[in-house]
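This is the structure I have questions about; it appears just below.
A single protein chain has been omitted from the complex, and every remaining protein chain is retained in its original position.
To keep things simple, chains are lettered A, B and C as they appear, and every chain counts its residues starting from 1.
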Amino acid sequence: MNIDVAILGSTGYTGAELIRLLDAHPHFRIVHLGAHSQAGKAAGEVLPGLGGPVAAMPLLASDAALPDAVQLVFTALPHGAAAASVQAALAAGKRVVDLSADFRHATTETFRAAYGAEHPHPELLGEAVYGLSEFAREQVKGARLVANPGCYPTSTLLPLVPLLESGLIASEGIIVDSKSGTSGAGRSTRTDLLFCEINEGVRAYGLPRHRHAWEMDEWASNFSGTSATVRFVPHILPMTRGMLTTLHLNGEAPESWHAILADAFAGEPFVRVLAEGRMPSTQGVKGSNRCDIGVCVTGPDSAVVVSCLDNLLKGAAGQAVQNANLMFGLDETAGLAAHGLWP
Amino acid sequence: MNIDVAILGSTGYTGAELIRLLDAHPHFRIVHLGAHSQAGKAAGEVLPGLGGPVAAMPLLASDAALPDAVQLVFTALPHGAAAASVQAALAAGKRVVDLSADFRHATTETFRAAYGAEHPHPELLGEAVYGLSEFAREQVKGARLVANPGCYPTSTLLPLVPLLESGLIASEGIIVDSKSGTSGAGRSTRTDLLFCEINEGVRAYGLPRHRHAWEMDEWASNFSGTSATVRFVPHILPMTRGMLTTLHLNGEAPESWHAILADAFAGEPFVRVLAEGRMPSTQGVKGSNRCDIGVCVTGPDSAVVVSCLDNLLKGAAGQAVQNANLMFGLDETAGLAAHGLWP
Amino acid sequence: MNIDVAILGSTGYTGAELIRLLDAHPHFRIVHLGAHSQAGKAAGEVLPGLGGPVAAMPLLASDAALPDAVQLVFTALPHGAAAASVQAALAAGKRVVDLSADFRHATTETFRAAYGAEHPHPELLGEAVYGLSEFAREQVKGARLVANPGCYPTSTLLPLVPLLESGLIASEGIIVDSKSGTSGAGRSTRTDLLFCEINEGVRAYGLPRHRHAWEMDEWASNFSGTSATVRFVPHILPMTRGMLTTLHLNGEAPESWHAILADAFAGEPFVRVLAEGRMPSTQGVKGSNRCDIGVCVTGPDSAVVVSCLDNLLKGAAGQAVQNANLMFGLDETAGLAAHGLWP
Partner (left out) sequence: MNIDVAILGSTGYTGAELIRLLDAHPHFRIVHLGAHSQAGKAAGEVLPGLGGPVAAMPLLASDAALPDAVQLVFTALPHGAAAASVQAALAAGKRVVDLSADFRHATTETFRAAYGAEHPHPELLGEAVYGLSEFAREQVKGARLVANPGCYPTSTLLPLVPLLESGLIASEGIIVDSKSGTSGAGRSTRTDLLFCEINEGVRAYGLPRHRHAWEMDEWASNFSGTSATVRFVPHILPMTRGMLTTLHLNGEAPESWHAILADAFAGEPFVRVLAEGRMPSTQGVKGSNRCDIGVCVTGPDSAVVVSCLDNLLKGAAGQAVQNANLMFGLDETAGLAAHGLWP
């Protein structure tokens, strides 16, 4: 089966990963690459990793018409800008996986609080399915519009939701201390993202409340059925890929939490709970769609839970392909690497 | 004034920094370099950063006699191994700054709990002064033996103690999430410290309770007069130098915490509290003896406090020289850089 | 078609890549993982990148018997040590791709000159095919034993051989200045490979004559039919993967050299000659089996030719799989990525 797809926003880091994954995918076929400032060039001129024929594909202007044959559109555009493209694609009868933040919140109020702007297409909010694949498999299958989760929320919610469901952990003011590779900031030409300003340094940012905190609160509560809030502090690290989230948790019977997580993800192809007390490294998941989770009890009513993923894969393009596989009834793992590129 | 000094444990990363600082110091003069496996070589053969005459100084065996003229000995040896050298130096009438963990705890019980071994020289514990310079200036001045603090405790205690003293923050179970450059692990030939196993990765380690947690608990309580405990999770990062500690704090009136810290460190040459809401980067302190602190209120009863230092300087060799300056009545900043090597 | 394979030397960086590639390969099936010091553990305990069932496969002792069904053995062992395993595998009726240096030279004299040791199995030298796939396709197809080329020779010979064949470039004393990521040094627990000793540094090594210089001379001459010699200087860089070789070439009509290379590699799936004057980066080939080549004329009788590859893929495990594909009549590109993992 060949399913024709388009990618809008092809030349950022997430767009580059979508091309890499979809070009090697057994069932999807890229027929349209939308770009913005780079339109007119070949994809390979802007994305040095591309090999083979796709490198010669032209980058098309943002307003170029989508071919009729396109069934699925991936939008990897900035928040705020994505909504219009999503609306147009849906109106043209396509299905959409949107990698922006535009459809991750149920209400315009939350969107406004997190992004400081009015939502451009509130009429579509009700339809969007929040595509954290492991927790929303059935809804994703039938969705016309999937809102692909943010990288920080993915790394936080995967370990957090089963523990909230258990009722054993304290659900308010959960400490979420995250460390991200620099590619998470996107291909933005900013002085503070220059090699010399990132290398050999680490800093916290996004305080007092990073946008993704709203996403975490909303979906931790929705998925678990328990009202939950986080206190989230992200840090940027001198590495390209990789995200590690450290959850400092309180609650009852922490010695049972490892089993809760191991049970929750038994059989999951892309979530692995390590042996108790073993801690994952982002090195192990780089280039894969995997999330590795470690649990260590630290006291009679506390434990540390750590998750690792590749922010461009399970945190973005990889999960988008996983969702696309679900939407079209394909093997959920098609085109996605089980193994990290190590070292 | 020229004060002759010896360094024992010259060829590790901390030893290298001691040589660099003391060789350029206006008052100390290196006359003896003790090494272990590398004895017999010139210092410059083992430490590529050294220039000038000190590079030609011979590395002497661990049991080589200290010259009579030596007044001060820096011991940069592994914990457990340092104590015997410290005892011998004291017995020979020298003063000592010990950079190991051997004399950081008041009791043998705590040492045993943290290091899993019997203390080799308990008779000296009572005499040692814990040299967190800013909080122990007067005691350090008169000390015969200074126990130089660990890097994680220094980065934690500097921002934590004044807040504990204020009585405004919750003092039990304080979340301390630290991120350290790899040089903190020392010059140990271990597979997990190879470039390819550290680069492009981050991981937590030292769980469930890292040794430095005992040191934090003991000195947070001692310095502040308030019983305090921490929940400490260290992480290792793909950078050589730099340590960032994120304190997730609860308490009353967090809007007053910035002023408390600014007041506590007003006039301090090596501690800088940034403007409220601004967050420091380890890039700014690399190569300096400075600790930069940032404060951001995150809720009606919470704030995030972040500290940055160079683990080999304010976290080790720099603070050792600061203490030595105090011990000999010198300008506390002599031989120590105010500026980081940036970028 | 399923072809059972074994990997000997599974736990080094090259072994890890072989497992990653072969486990995801459509036709090869890993049935035996030999290790040495790590035997008894599961593969995933030693290789953090592995996901899925292969992570649970046991690592077997070096002398464990190979299953009868194994048709092909990959030996990723140190030079000198590999030959015995190769001999045993051949004697048991298997075919072999040897990633060590043991069978890359036609004579024991050259092996002795390059490696300073007697060859352990000279009787097999005559049979080995030097598997630089693009230049030895037909011989590899029929081979029982393929000697997989070294990383530096691969990056040098690909651009050099067609130019030597043209007769236009000076063939003696060719300057080969190479820059390699640190994974090329292997997973050796050496002080000079620690993160802190590699990071933020670059150095030349292997002088006056690195082992791979003999391999370059021998195969540049063999493949081109022109006696050629190189002056080779390798450098180690603070990055994990990637190799860039700069050829400083003299000769006639350098304006024609780009076309010679473009023609030589037209249609090759894994060698790409960039537009004239454009220079490749190792970033573009990381994770792929591709070699990118750039050509720039610098004078009336000179040009600079630069090649980039991933030292663990086209420089080792990737080319080994490419050769295995040829040996078994499979699609030469099966299981190998066209795209780099970028960024």
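The rule is short, and it goes like this: contacts are C-beta pairs under 8 Å (C-beta built on N, C-alpha and C of every residue); 3 or more make two chains touch, one makes a residue touch a chain.
As the structure is a computational prediction, the values presented were derived from the model and not from experiment.
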In the full complex, displayed partners of the excluded chain: A, B, C
Omitted-chain contact residue, chosen from C:E127, C:E200, C:D263 or C:D331: C:E200
Residue touching the undisplayed chain, where the options are C:K94, C:H119 or C:K179: C:K179
Chain not shown: contacting residue from B:S100, B:S281, B:T298 or B:Q319: B:S281
On subunit C, residues whose C-beta touches the chain left out of the figure: 173, 175, 177, 179, 181, 196-197, 199-205, 207-209, 231, 233, 235, 237-242, 244, 246, 248, 250, 277, 279-284, 286, 294, 296-299, 302, 304, 306, 308, 343
Hidden partner interface residues of subunit B, rising order: 13, 16, 19-20, 23-24, 47-52, 54, 183, 200, 240-241, 269, 272, 280-281, 283-288, 290, 337-343
Touch list for subunit A against the chain that is not drawn: 13, 182-183, 187, 189-191, 193-200, 238-240
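As a working rule, only the chains that are shown with their structure count from here on.
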Chain located farthest away, centre of subunit C as origin (C-alpha): B
Distance from subunit C to subunit B - Cα centre to Cα centre, in angstrom: 45
Approximate Å spacing (C-alpha centroids) for the pair subunit A, subunit B: 39
Centre-to-centre distance between subunit C and subunit A (centres being mean Cα positions), rounded to whole Å: 35
Touching two or more other chains - residue numbers and ranges from subunit C: 13, 183, 200, 240
